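Yeah, one chain of the complex is gone here, protein chain that is, but the others are all in their spots.
For reference, chains read A, B, C and D in written order, and residue numbers begin at 1 within each chain.
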Amino acid sequence: MATLELEVAEEAVTQPARKARRLGILFWVAIGWMTLVFAVAVFAPVLPLPSPTDMDMLERRAPFSMEHWLGTDGFGRDELSRLIFGARISLVVGLCAPVIGLTIGGALGMLAGYFRGRFESVVVGSMDVLLAFPPLILALAVTAYLGQSILNLTLILGVLGIPAFMRVARAATLTLARREFVIAAQALGATHARILLRELLPNVMLPLLAFFLLAVAVTIVVEGALSFLGLGVPPPISSWGSMIGEGRESLDVAPRLAFMPAAAMFLTVLSFNLVGDTLRALTDPRQGAL
Amino acid sequence: MAFFVARRLLYLLPVLIAVSLLTFSIASLLPGDLAYTILGDQATPENVAALRRDMGLDQPIWWRYLNWLGGVLQGDFGRSFRTGQTVLQAVAERLPVSIELMLLAQLGALGIGVPLAIICAARSGGPFDRFMTGTAFGMLSVPTFLSAILLIYFFAVELRWLPATGYLPFGEDPLANLRFFVLPSLTLALAEWPGIMRVLRSDMIATLQEDYIALAKAKGLPPARILFVHALKPSSLTLVTITGINIGRLIGGAVIVETIFALPGIGRLLIGAILTRDLIILQGVVLLVGAGFVITNFVVDMLYAVLDPRIRHGHS
Amino acid sequence: MTGTTLLSVEDVIVDLPTPRGNLRAVDHVDLVVGAGRTLGIVGESGCGKTMLSRAILQLLPKKAKLSGRVMFDGQDLLQLSPEKLRKLRGRSLAVVFQDPMTSLNPVLTIGTQLIETLQEHLELDDAAATRRSVELLAAVGIPAPEQRLAQYPHQLSGGMRQRVAIAIALSCEPKLLIADEPTTALDVTIQAQILDLLAREQRRRHMAMIIITHDLGVVAGRTDEVAVMYAGRVVERAPTPALFKKMRMPYTEALLAALPKLDAAPHTPLPAISGRPPDPTRPLKGCSFSPRCRYALARCQNEKPALEAAETSAHQFACFHPIEAHADANA
Amino acid sequence: QKAGGSITVGLELDIPGFDPLKVGVYDTAALTASSALFDTLTYLDANGKPQPKLAVSWSSSEDFKTWTFKLRPGVKFHDGTPFNAEAYKANFDRQKDPANKCRCAFYISNVNNVQAPDELTLVYNLNDPSVNFPSLLISYANQNAAVHSPTAWKTKGDDYNRNPVGTGPYILKSWTAGDRMVLEKNPNYWDKDKVYFDRITLKPLPDAQSRFASLQSGEVDLIWDDEYDPDNIQKAQKDSKLAVHTYEGSGAVVYAFNTKTPPFDDVRVRQAIVMALDRKKWSQAITNGLARPASNPYGDGSWIKCKDDGALPEDVEKAKALIKDYGKPVEFKTLFTATPRGRANGQVLQQFWKRIGANMEIEQVDQATIPPRAFMRQFQMTPWRIVDFADPDTQMYANFKTGSPVALANYSNPELDKLLDRARTTADTAQRIEDYCAISRLINKEAIWFWAFQNTYYAISSAKVKGLPKMYSGVIDVSRAWKE
């Protein structure tokens, strides 16, 4: 059986390539920005910052100074501090709401794509109902009924994201469920739960996560739109979206009040997607195999 | 095909019933009793009770729902308590605006997004592609309420090329009508093209790696024909889905844009209805908008079949 | 080599940058195809057959780096302007791909895909192009060709699709047809039909052809000359009869031996080639077959053998320890 | 002063309609339209004196409880039907009829009935004397005073609301909901020589920024504005091509405590809350200082001027002491509208009260939620507004009299009731001023409501627009304006 000796020497099996080098400078810049934003957001309360809500009503829209590095907003509040505290809200809402969509929509989509049949019709139908319902009305109704809070805001945005996640998960599951490794698991006598969790989930997770990153970006922006309509974060809390909305009113006098949070949002959204794209390329088995 | 159409149409019904149920229950659960809103300073408890009785608000909710549904099935969507307009009148007035806005916005977004996507896909990884990716995310980070006012300042106040706000029906003066729609639809298009571009670009890149594209090149076809005839169509399924969802959403109105540009669209009607607790209008309009959405979805499904003959012929 | 040289590939190298480093898919390859002749290229998966054919067609991935010369009909394809190249492709230089399921555009009708080629190169009007398409489909053995024009690829079976692809390739009477594993995706019975069709059309139109395959059986009866590739290089090249009569390269021998024989008894162990081809991103210093070669000696690991002529100048091989004895394929 | 041309006016809100039974109360946008569509019995001149319009003369009884008006002859509604005392009475009766449950009835609660003894004579019978009656509720085209054609509302039914018919200088030509309302000059108007524009176009432009931009770009000639858009107002003031029109009204933006719920059941807390305010800074923060601080419900525009209105001093230290004295943590919620101005006020107030150790939570609700919450007393503190009234009686009585649905503070004080009753039944103006000032002192001392800013009304127009009358009660009346 000489022919059977298949040496699996170290180099015969593909080495996971040295990842760091092929990530590129942009990736690290993006990581750097994300780290910075997360760090200041997490440590905002202990940073030596002026209070983001304390007003100096006579020092409104002050320009950059030693005291207020990025100046003050329309109420004389420290802009830098509001940006940093705003990052907390934008990130929390921007991350938590898609998580809701990811878990519920992802689970529904996987179940629908795996079990098919009537269950699938019901899931798809109810998602259509959710989509057919004007989102703003839902947002208005929920805030009117449950009141305005970050939690409710997150819930609304999360629920609104469910159909999209469902679609992504279902589409991925549909193609995967016919793949042979799933049939192989069935042939081994694996239960449905095991197949869903062990075989499908790790594979569905990838497109879902890619979509998740996009959803983070969209959520941060949509939160701003809701703030503009008075359905966003309750004042005096700041979020980037609400800051853009407030800044819009003094676009003539102090355009930076709208543009600084927009720039923060842009950099963060861009970083998220850069990192997401790179990570996806990295964890894609097909690309890795080349 | 006929079977396909019939089945989709049948599917419309349960979705619409669910939408109407949802609307009705949400509308009924809203705080702020209609009676108080109508009575205002007259809202003594006795007056409120009497008015509620008059309006049937003291009936159980399912009874009210069935009543309303009965009316709807007979084509009677009811009348606004505030303006006296019927739901159908109100929608008939507003819908053309929303539809025109939606169409022009989609046209704009596709007009910007599709060519860019094709160029980026054809040169994926190149400097132009990277630049456009950055620009796309930049545009995503400018909310419509900001871009709208910037466009107004620039095009209306500074350059005076276009009106800042307003509307004229198309029938009255087509040219003026279009001038009024340029900025609002541009605002929406600016918000939407990044999504369109991203989606189409990645689908295009995948398609361009297909064997049949290699074959098209090997046949010596000109690059334009390869991109537009061979690659675009098979890459556009996701694009169609996204556009369908966007259209469905915009039928329900683009509240922010309508507010800023003072367009009398469905979005402002809806928000006005909810802010004044004009529930009859709210329920009716949401139902009609929902129907619009479902029909759009239906059209999108049909479009899949047009785009992809495999679907048309029942192969998946 | 008889007749005029139509295509000559000279010292072609294809490098593909990958995340794991440079991948040399085609490594110093020289080939010649005479007008009206058939060349078979054989080799394992990943040995660079497709990359070589794409290098000839100038259809390499964007990031690929190509060097050497590809002389076709007197002009160097590498130096041609894209526009000139485009005029050549489909017109004088046609190709059929491996998988008929994926090589036709699923959203365009058969007719469109045929007619666009005709109109692009022959400047026919619609009626003439349609007429010619029908003739072509009939020539490749498709029943009811008029109706097929309006159909989409998915409405045809795999064999028929491959026939359509062949019809497209033949449409402008090319001088050279490259068939890149045209039957690998097909059933045995259909494979035979398609190969016969190719041979027939080639004879009829007097065009040159390159058949790429991993099955020595396919090239045996149907080619004038065979080149065996391994790890990006041509390791043996000979007129077909000479190759099968007297193969010199141990790899060629092993490849042939590994085919299950119809006349062997069931359960006879097959002489398999142990191991697997080297990682193309980590080229070996010596002969790339040496780790799997039962004749390999120290020299094989340290030095790359060049392609040298054997008995005749038409038979070349790259090996320090060629098989001297007559290797009977059916032994 | 030349006739012809047209004017386009940008208003904030979409007008729901004109039928008082449907809309209840006209808002500022509706008033602009109604003052062009409808006539009233009188109007106020630049000095605030009533002048004849549909009424050519009037007289009152000794006790000021009966007012008799002589009507202008030959006036016709836009639909051709004649205007006369009977038509006027029909308008009044329709609003007063309890079966109609009109919100508008609230404002005519002091009128017992209206009689039409002959074609051109109209008699108002009041419950309580009213010295200034001709300058009060009949002097501008609000829901009560605008005269509609009875034939029109009877024949049009539900559709009348959006197809109003009056006697005014302009006729409704077309009206697209949410968009534009086009009014054309009434060729048969009794006073048509003083009406210049051929056409008035009214547009709802809900967004303040784009509304101002529309004025700048010349699409509209005049816009409604308010002090919450201070940057633009101040910019316009400096711009020679634009003119800012303003009227300092009576009435005020106010806040009511719910005195039945803790912590506002304790007067110390209420006083502390009021004393913590710094209205100057407040005005600076939200309106660049345009808003005028208020210390009583009447305002500078009112004829009630008090030497002492009993305003609590702005004194943080004292406020802190009161809170400390109260002993318990002061935490409460205040309703605000979910609008930029609601948020702005909320955040500023929160700051003031934080300084004295009181913790206020902003509860943002949509506009439709505030009235029911207020009427059902489901609040701790709510914003409210006292609209301009030439006579404070109606509102003061409703807002503070024990048991009134609008007495939001839930506060009952026999002395206050007594003062309110006396102020409404007295004919002597000096006595009434004295009483109203006493009421102000009492309310300020008890701190059951507090006043934020006096009502100030703004309109910005292109400098070419002339002839805009004073914006009494915030009405932008362009029906007699012209362009240079």
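Operating definition for what follows: contacts are C-beta pairs under 8 Å (C-beta built on N, C-alpha and C of every residue); 3 or more make two chains touch, one makes a residue touch a chain.
We adopt the following convention: contacts and distances are computed from a predicted model.
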"NADH-quinone oxidoreductase subunit I", "2-polyprenylphenol hydroxylase", "ATP-binding cassette domain-containing protein" or "Phosphoribosylformylglycinamidine synthase subunit PurS" - which is the UniProt name of the missing chain: "ATP-binding cassette domain-containing protein"
Residue among C:37, C:54, C:175 or C:222 that touches the chain left out of view: C:222
Per the touch definition above, residue among C:34, C:48, C:159 or C:305 touching the missing chain: C:159
For chain C, the residues touching the chain missing from this view: 44-45, 141, 157-160, 187-193, 195-196, 200, 214-218, 220-222, 240-241, 243-245, 254-256, 258-262, 264-274, 276, 329-330
For chain A, the residues touching the chain missing from this view: 1, 3-8, 10, 13-14, 16, 179-181, 183-190, 194, 198-199, 202-203, 206, 285-286, 288-289
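By our rule, only the chains that are shown with their structure count from here on.
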Pair joined by the larger number of C-beta contacts - A-D, A-B: A-B
Rounded Å distance between chain A and chain B, as computed from the means of their C-alpha atoms: 23
Centre-to-centre distance between chain C and chain B (centres being mean Cα positions), rounded to whole Å: 52
Rounded Å distance between chain C and chain D, as computed from the means of their C-alpha atoms: 89
In chain D, residues with contacts to at least two other chains: 209, 365-366, 369
Contacts with two or more other chains, residues of chain B listed in rising order: 31-32, 149, 153, 274
Interfacial residue positions of chain B with respect to chain C in the complex: 210-212, 214-222, 225, 229-230, 233-234, 307-310, 313, 315
Interfacial residue positions of chain D with respect to chain A in the complex: 208-209, 229, 231-232, 235, 281-282, 284-285, 337-340, 342-344, 346-348, 350-351, 362-366, 369
Chain B - residues contacting chain A, complex: 11, 14-16, 18-19, 22-23, 26-27, 29-32, 134, 137-138, 140-146, 149-150, 153, 198, 245, 248-249, 252-253, 255-256, 267, 270-271, 274, 282, 286, 289-291, 293-294, 297
